[in-house]
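One structure below.
One protein chain is absent from this view; the other protein chains keep their places.
Each chain carries a letter (A, B and C) given by its place in the written order, and its residues are counted from 1.
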Amino acid sequence: MTAELINWILGGLSIGSALMVVFSKHPIRSVLYLIVTFFLVSGLYIMMNAQFLAIVNIIVYAGAIMVLFLFVLMLLNLNKATEPKTPLLVMLSSVGAAGIFVLVLIAALKDSFIQKSGQVAGNLNAGMVENLGELLFKKYIVPFEISSILFIASMVGAVLLAKREKPIID
Amino acid sequence: MESLTNRKRVVSDKPMTFLEKLYLPAIWGGMFITLKHIFKKNHTIKYPEEQRVFAPVYRGMHVLKRDEEGRENCTACGLCAVACPAEAITMVAEERKKGEEHLYREEKYAASYEINMLRCIFCGLCEEACPKEAVFLTDRIVPTEFDRNDFIYDKSVLVEPINDRIDITKRQNTGKRGVI
Amino acid sequence: MNPTTTNLSASIEFYILLSCVLFTIGALGVLVRRNMIVLLMCIELMLNAVNLLLVAFSTYYGQGDAQIFVFFIIVVAAAEATVGLSILIMAYRNNKSTDVGLFKTLKD
Partner (left out) sequence: MDTALLIEKLVLVVLLFLVSLGIAAYSTYFERKLAAWIQDRVGPDRAGPFGILQPIADGVKMFMKEDFTPKNADRWLFILGPGIAMFTALITSSIVPWGTDLYLFGRTIVLQVADFNIGILFVFGTISIGVYGIMIGGWASNNKYSLYGAIRASSQMISYELAMGISAITIIMMSGSLGLTDIVKSQHGMNWNIFYQPVCFLVFFICALAETNRAPFDLPECESELIGGYHTEYSSMKLGLFLFAEYVSMFVSAAIISILFFGGYNFPGMDHFSGNTLALLSVLVFFAKIFFFIFVIMWIRWTIPRFRFDQLMHLGWKVLIPIAIINLMLTGIVIAFHEGWFLN
């Protein structure tokens, strides 16, 4: 089963690179591994026939947000790993907590209501542009407009925050 | 003052019009100029195959002349070395022995005569200073070398071969010799 | 897996599991790392895990609504990243460090 195999490979690699994001010493390496993760997740989207979201994921996440991260890292010149070392106890307890968390999540979802057999026969092309466009610009037009206002607000906020204040001369 | 060419432009700093602020007409103008140049004749001379014609007063590599009987003209008087502004010329004089009359024209000759071609500025003052018509600048080009020492030319390079005389008649006819 | 009943090429459980694990890794990063930039990145990772789950369910049920939500989440993530990074730049300018411990002073 090729499709299933591709899914497993993409999933495994994305978990691996996500781990590398967390555990690589160098922030720039983290960014690059995160980009790899996004690509793998986009691959999973394509496997799920959600092409539009896959490309949007690449354009927005990998192409814009991560460039921003990389840009900030380069501007701040954080070349050396300046981060203080996390104490071993914190490390161990975090890993333990995370393990328990994922166990609880899986246990909770294991017996949940997901219908297991012959029912769902929705639109096969739900992830295609035509469908999403219809939804976005008819059913969800108001949230769409509001999100653009959110964008402008965040843009103004970012400019205001990052702008260097002029020294007050008295 | 009257200008020599009619290309003079008076510079002004009046504000640009809207059309000028668009820059597009200016860009089109510039593009058109470069396009015109694509079809123009190019001025390249492909050097080893084609060579530029030298001016008659061109000053290239030196030559130490011999007279009609093949004797060296130079008497090692040192005037060229004195005249040289770049101090490129050195020489050692020696007296002519018996039996060397077929080699050297006068009683004294240059045992060694060296020109440092890296120092030489090819001004031609050595040629003008020489009273014996011994040193001339020719239209030959100084070849390139890989070692700085190879640019110090001694007599083996400078003196013209007996069988392969170097033509310097053009330079003798320029009229400056013998004017004084 | 029966292709006539679902549009997914793997079972839905696979995607649920994967997204749980990715989310946990993001949360783990927030716990473990001290660098603010890496923290922001871990938040992006968690958002991405949620997105994955939404897309999986959307395809599972053959309806596009969840994908619209993913779209909005991406938008919000972009806004969050810009604001977060500008706050980070401000903090770095004042303290020459990107350690989250700096924000301890906020409680005083």
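The working rule: a contact is a pair of C-beta atoms (placed from the backbone, for glycine too) under 8 Å apart; a residue touches a chain by one contact, two chains touch by 3 or more.
The model shown is predicted, which means the values in this text are computed figures rather than measured ones.
K.L.:
Using the whole complex, pick out the displayed chains that touch the missing one.
P.N.:
Touch partners of the hidden chain, whole complex considered, are A, B.
K.L.:
From the listed residues B:8, B:46 or B:102, report the one that touches the chain absent from this view.
P.N.:
Of these options, the touching residue for the absent chain is B:46.
K.L.:
By the contact definition given up top, give the residues of subunit B that touch the hidden chain.
P.N.:
Contact residues on subunit B toward the absent chain are 27, 30-31, 33-35, 37-38, 40-44, 46.
K.L.:
Need a quick check: the contact residues on subunit A for the chain that isn't drawn.
P.N.:
28, 32, 35, 51-52, 55-56, 58-59, 62-64, 67, 70-71, 74-75, 79, 128-129
By our rule, only the chains that are shown with their structure count from here on.
K.L.:
How many angstrom between the C-alpha centroids of subunit C and subunit A?
P.N.:
Subunit A and subunit C have C-alpha centres separated by 4 Å.
K.L.:
Subunit B to subunit C: how many Å between their CA centres?
P.N.:
75
K.L.:
So what's the Cα centroid distance for subunit A and subunit B, whole Å?
P.N.:
The separation of the two C-alpha centroids amounts to 72 Å.
K.L.:
Enumerate the contact residues on subunit A facing subunit C in the complex.
P.N.:
3-4, 6-8, 11, 14-15, 18-19, 21-23, 27, 30-31, 34, 37-38, 41, 44-45, 47-50, 52-53, 56-57, 60-61, 64-65, 68-69, 72-73, 75-76, 78, 82-84, 86, 90-91, 94-95, 97-99, 101-102, 105-106, 109, 114, 117-124, 126-127, 131-132, 135-136, 139-140, 143, 147, 150-151, 153-155, 157-159, 161-162, 164
K.L.:
Which part of subunit C faces subunit A closely enough to touch in the complex?
P.N.:
Contacts found on subunit C: 1-2, 4-10, 12-18, 20-29, 31-35, 37-38, 40-42, 44-45, 48, 51-52, 55-56, 58-65, 67-68, 70-72, 74-83, 85-90, 92-93, 97-99, 101.
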